[in-house]
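First comes the structure, then the notes that go with it.
What you see is the complex with one protein chain gone and the rest in place.
Read from first to last, the chains carry the letters A and B; within each, the first residue is number 1.
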Amino acid sequence: MSQINRIDGGQIDRSKLLSFTFNGREMHGHPGDTLASALLANGQILVGRSFKYHRPRGILTAGSEEPNALVQLRSGARQEPNTRATVTELFDGLTATSQNHRGPLEFDLMAVTDFASPFLSAGFYYKTFMWPRAFWEKLYEPAIRSSAGLGRLSMQDDPDHYDKGFLHCDLLVIGAGPSGLAAALTAARSGARVILADEDFTPGGRLNSETLSVDNMAGADWARMAVAELASLPNVRLMTRTTVYGAYDHGTYGALERCTDHLADSGGKPRQVLWRIYSKRAVLAAGATERPIAFGNNDRPGVMMASAVRTYVNRFGVAPGKQVAVFTNNDDGWRTAADLAARGVSVVAIIDSRDKPAVCDVPGARHIRGAAVKDTVGRKALKSVTLTDGQVIPTDCLAVSGGWNPNVHLTCHQRGRPNWRDDLQAFVPGDSLPVGMQVAGAANGAMTLGAALAEGHAQAARQLDALGLTAKGSAPQAEDEPRDCAGFWHVKESAKRAWVDLQNDVTVKDIKQANREGFRSVELLKRYTTMGMATDQGKTSNIAGLAILAEDAGKPIPEVGTTIFRPPYTPIPIGALAGRARGKDFRPYRLTPSHKWASENGATFVEVGNWLRAQWYARPGEQGWRDSVDREALQTRQSVGICDVTTLGKIDIQGRDAAEFLNRVYSNAFLKLPVGKVRYGLMLREDGIAYDDGTTARMSENHYVMTTTTANAVLVFRRLEFARQCLWPGLDVHLISTTDGWAQFAVAGPNARNLLRKVVDEAHDLSNEGFPFMACGEVTVCGGMPARLFRISFSGELAYEVAVPARYGNSMMDVLMEAGREFDAVPYGTEALGVMRIEKGHAAGNELNGQTTALNLGLGGMVSQKKDCIGQTLSKRPEMNRDDAIRLVGFRPVDRSKKLIAGSHFITKGDEAIMDNDQGWMSSVAYSPSLGHSIGLGFIKRGHERMGEIVRAMSPVHDTEMEVEIVSAHFIDPEGDRLRG
Amino acid sequence: MRYSALRILREGLTGNKGWKPVWREPDPKPDYDVIIIGGGGHGLATAYYLAKEFGVRNVAVLEKGWIGSGNVGRNTTIIRSNYMLPGNEHFYEMSLKLWEGLEQDFNYNAMVSQRSILNLFHSDAQRDAFVRRGNAMFLAGADAELADEAQLRRELPFLDFDNARFPIKGGLYQRRGGTVRHDAVAWGYARGADSRGVDIIQNCEVTGIDVENGVVRGVQTSRGPIRARKVAMCVAGSSGRVAALAGMRLPIESHVLQAFVSEGLKPVLPGVITFGAGHFYVSQSDKGGLVFGGDIDGYNTYAQRGNLPVVEDVAEGGMAIMPIIGRARLLRSWGGVMDMSMDGSPFIDKTHIDGLYFNGGWCYGGFKATPASGYCYAHLLARDVPHPVATEMRLDRFKRGHLIDEKGQGNQPNLH
């Protein structure tokens, strides 16, 4: 197919020919074309099928408001559904296919739905498909779902990548049409830092589509000059292919820049960049969108917006028809006729709904006054139109102009409401604009070129003034073209369906039916009929629908109101919003200081929050993770094991009032902790629930080191800062997080002291008397390196934790393992750590889950009643202290060969297994290699009084239950002899 | 007017001109037995069940704007009963059972679609918590199914199993969970209540609550005073503002939750998928849009709009588990104001004022609760005792220390 509709002129580069395919057919175009202009040039009038009735549809507009011409762009994993052909820049090798049809586009089998349309009117689905009940999921819904939707995802991972960026400016100008360019020039010349963003690939807005003059030169030429000047200024950032899609709080705007969408191959560059723009001030110069008029069969391919027809002719050098008719209710429609005639495109008729004289002279065209189009003929391409007086006009392209709607969207993103202007028959920005925003040009109702330029300049000057800058230069000059517009929304004489929302197939009748059924608020109308909910968000349909509703309800339009404009202005790929945060880069990794050592020594890693921790260290010959974990736990209990515990939160606390501070944030007493000693501490939330536990060591008179759980490291620090700054600002206490500053290792097992004796410098006494259980101190290791030593034990063994500056962490692991060689020391991971803590009955995350009290945890005695602490008062509330409160106890299977299941619920023997009889749940389980069977910790009502009782542990999600015995949670060395040894 | 396929056929053949208003537009009467403040899903459901189940028909529903303009019109349409604590689970399971028979009950197709809901887990600790939850659901008579990674790979091959930052280790299904056409719920209840004599009065804002000697007498509205024996607040999202009219402070903060929908797409997702670790949940509407959301913005607000960081956070969560959606476009975002309560669970209770009742604190879980909330509130209004499944949803529970805290986050509303 050749470019049969291509005519002279336009802003395309005819020296280069681009090949592309539509539905597999090869076509050609030129740089500067959009896919839509190229399709039209090649005579492709039918481009898609509508959402509901699968009606044949063509190209309606030349911009981002396009409801019909949606295609699947590209193929394979880059297949991109619902892509508007009207804003897709043509590139060599582009492939596009039409959407939403079964069988070929020309013979869509689903078009049969169009014949059933009398029964598919607004909201029909709410009134049927209810019987039999089971049929909804099985029959009705699948049928609806497969026919609904438009394009198709590839179902492959998006192979492109996306970036994010942040920009700051004095003035953001949104839109590079005449008023935006005027505003940007004024601001730029005055020295302000300006960002000018425009969604098109060629700045200039309507100037590129019109034959109007600015400063006595062609508008498009003036735009090019203005852009060249802006591009030359260092204080201006000119962003084309960039849509400012949302206005957020305090002058923040979201913008999407399409970097490589116009290229066949991104060449490894990001496809798009999502910008967050922080502006001091903004000028919205988003222009206006022409709206259709609803009449019978107004959705035929070949019925187009008059301004779009002008754009295709003037900007792209394409005549959308050979014999064009114009149907207008305003003066602007006449310009299409005039421009076409001037370019040698035949205009057969101008049908003006107003009974007024010709606006201008259009050679060869009949002027039909006070008439309207009531029907059209031509299923896949327009053949003729029928007027209200019955006459039939043969035409292959009807250019429709129903007036212009200012693009007020961004003015309403913070829920401002637009105002109605009768003289324009349109909504204009209201009084409540986003902070710092002014609106200029057509977006503000300045509908003529001269006024738009003047307002662009004036609004920039106003914003400069607010910024403390002085505006330089004057407004560009242009004439004001005639712009009279009648409030004429639909042709009442039309007997055939008149389409309002062309994408969602909403007709005038649907709107009237909704009104009849009581859906009279415009929001109810939208929800009931789906008007304005398609990919164009009603840019061409909402105001007309509103006007028709108002007319039917006998109310003025402003009384009916508008629906709320929501971001984004045009749809944004989810990939762009996510940026680089996907796959492994979804969240950053935190690595422990000995990560390198661990990965070189067979560690399997596990995600713990953002940390990666060694889970176990497999050795050759081990059959599965249990083999490794059992060995690590046993060897630690029998000799010595080493574990990187750096992930525990570490908070350095200093100051004269540090002890008092600790005494208030821990539930147990801390005032009398001696220097050189460590104490276990329990923290509550202010609501009295147990929050976190850990140890705090008093290193010197006014210096403490606190540890927290890994999960709560950040949260505890935040809470301590709150207590310090907001509750007790008079206390002399200072906090710093040192979690990343110190690498810390647990050295646990009967040989722990022997091992450390080889590492800690000799000057330090490590004997049980010299450095007893719960001792701490500053030491040196490896011949003079500063370190901290704590004699604390999570495993229940003789154990220490030794901390060195983080940068020595990996070496320290080497040193410890080397020193431990003679004891067959093992590194152990989080699994063995977990096994040993369950064997000792220590609570961890599964027990400290934010729902349990100190009483529940068996730590009731740790909440001092003699002092205040966070959570003390509210922990005394009656229902948190019921006699039948759950208690943390141990469990073992009656049949020792069985494996306990965490998450099982306990039911007293003989009781029915229902929630009302629920006694509690198993929180943690492990296989104890020391005991040779499965053990568990769990919460059960009055647990401490039920030792030896057998209860049912039920896990219906595993379809299983077993009998378990309630035992002490201290499975190993309950007297604690080992850790004191 | 009863709706049926036959009715559609008849109307279709006569130009669809015989359809009647789905509800009347009455002027307010001078007094009612019960005034329900709030014509959202819960308020309309309350009116419906009051009239249908409890025979209380002299009822007015007063709506500030248009019915369904609150959170029933701006949620992500999910229904489920996958709760863990007794104070919640019985209630939500009752709600799910009501959903299952709702359309036949009120003769309106709200497209209750039990397409399943899946909560993914990524660690042993998360698995343990979901096992605990699933077992609790079973004990309460609900359904739950634990799926391992292999099963999910078969059923949802498009999830990112091999390159994920937080590998998917399995999930907890509730097959009876799913989605409902949210607006239709409001309309169906409105239609059912209206046909039983309830006055639904739109554009009628309550500006004052009349109390004499500790007893409620009626309300002041933008359409004049209206007397009532009982006044029932049902305005989640605005609870703070309305309760303030009666001098009440509540254990509630108002927060915005954003939600998102993509352009229409041919079928992608079979059911609802929740990625808790990444703040993302998603389903696909019958029209083809991916309906998704994440966390609340996190600051007190009554503005029904949010900010960019959360938009991006939600998209990141989506791309992290299903990178197939990268080229799907976000079409529209919106925000709804949530009553975020102090333990993440709601209230259906009397107040300290005789005849004044409160229903609120639904956090972002109010939609799925609509039928049971309406039913239980109607029960309380009609009989003055809580319905058995709502006995724990009391306003004084914090004073007593009885928390219904599913997430274990304590008295910080923005963490629930």
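One rule holds in what follows: contacts are C-beta pairs under 8 Å (C-beta built on N, C-alpha and C of every residue); 3 or more make two chains touch, one makes a residue touch a chain.
Here is the rule we use: contacts and distances are computed from a predicted model.
Choosing from "Fe-S cluster assembly ATPase SufC", "Sarcosine oxidase, delta subunit family protein", "Phosphonate C-P lyase system protein PhnK" or "L-cystine ABC transporter ATP-binding protein", the protein name stored in UniProt for the chain missing from the display reads "Sarcosine oxidase, delta subunit family protein". When the full complex is taken into account, the listed residue touching the unshown chain is B:L250, out of B:L250, B:I273, B:A315 or B:V389. Of the listed positions A:D657, A:D911, A:E949 or A:E965, the one in contact with the omitted chain in the full complex is A:D657.
Across B:G68, B:G134, B:G240 or B:P323, the residue that sits in touch with the chain not pictured is B:G240. The residue touching the chain not shown here, chosen from A:A220, A:L874 or A:L888, is A:L874. Within the entire complex, the positions of chain B that touch the omitted partner chain are 240-241, 249-254, 298-303, 307, 309, 342, 398-399, 411-414.
In the full complex, the hidden chain is touched by chain A at residues 248-252, 278, 414, 435, 657, 660, 686-687, 714, 718, 721-722, 725-731, 868, 872-874, 876-877.
Assume only the chains that are shown with their structure count from here on.
Per-chain Cα centroids separate chain A from chain B by 22 Å.
Listed in rising order, the residues of chain B touching chain A in the complex are 3-5, 7-9, 11-13, 15-17, 19-23, 25, 65-69, 73, 86, 89-90, 100-101, 103-104, 107-115, 122-123, 125, 127-136, 138-141, 144-146, 158, 160, 163-167, 172, 181, 183-184, 187-188, 202, 262-268, 278, 284, 286-288, 303-305, 307-308, 311-312, 314-316, 318-320, 323-334, 397, 399-403, 405, 407-411.
In the complex of the two chains, the chain A residues touching chain B come out as 51, 78-82, 118-119, 121, 124-131, 133, 136-137, 141, 144-146, 148-158, 160, 162, 164, 246, 248-249, 252, 254, 274, 276, 413-415, 509, 513, 516-519, 521, 523-524, 527-528, 530, 533-535, 537, 564, 566-568, 571-575, 577-579, 581-587, 606-608, 685-689, 845-846, 849-851, 874, 877-881, 901-905, 913-916, 918, 921, 923-924, 954-958.
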